[in-house]
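Only a single protein chain was left out; the remaining protein chains are all shown in position.
Coming up: chain A.
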């Protein structure tokens, strides 16, 4: 494996010195390893001149498979580490704070049916989860889109339609479906932008497109805080049906949740894990989480992609 790492590093850097620096070793042992690998395979991988290194045709043919083998070995080591660290093995997973208790319970039960590993579950924002993946402190998580997905693998992307949370006495509360534009005049209660800037911006853009531009956005996440703002401060909140305040189990005497006409807004969620570090346990978590969201939160997979009109400044064209 170490030899393959050397091969891929030299191929990507096209330079022995830079590849050695990247691998944290000196240049002579790197050259020796490449030579040994070439002898073992009976294939010349690089052409070397005094000034530069270029990969051979044969090297190019082997490069993709070398990358794949390295990816598999990372997953193998991740499983081994989990087994070593816990008695039966441990999967470090995270959920964003807006996932309902019912979904969490269904996920835990589903995971137990699918895997013997112990699940260490954390409540983390999408930004915190991405940082956890990068620092190798997290194996898998449930994240919100859009977010920067570079270096990740994803499960199916599910959407939960957003509805509006209103005081029971308002005119809109009497409607079966509330047109977004009819919320004009209300402030909006929304999570703080820095927990998921792209999701935040996407939501406000979609609101404006639908005819609703709130005069003020008030930041809040906790159920009682949001409830207070909606009841007494002329504000509404846009949330999926399965959030605590909208849940049908114990109806709130003062608040109602109503769907938005035409379902113009959604929260998009998927399981995510670092590229190449997916194994059976990660797969079990992904299946359990996806199933739990579908059955307890009314989440569904969007199939029809929206039209895409690339403008000339896009520079690319397929």
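In the analysis below, a contact is a pair of C-beta atoms (placed from the backbone, for glycine too) under 8 Å apart; a residue touches a chain by one contact, two chains touch by 3 or more; residues count from 1.
Here, contacts and distances are computed from a predicted model.
Between the listed names "Serine hydrolase", "Tripartite tricarboxylate transporter permease", "UspA domain-containing protein" or "NADH-quinone oxidoreductase subunit B", the UniProt record for the complex's undisplayed chain reads "Serine hydrolase".
Checked against the full complex, the candidates A:58, A:108 or A:149 give a single residue touching the omitted chain, namely A:149.
With the whole complex as reference, residues 12, 14-15, 18, 51-52, 145-150, 152-154, 157, 194, 197-198, 201-202, 270, 275, 305-308, 310-318 of chain A touch the missing chain.
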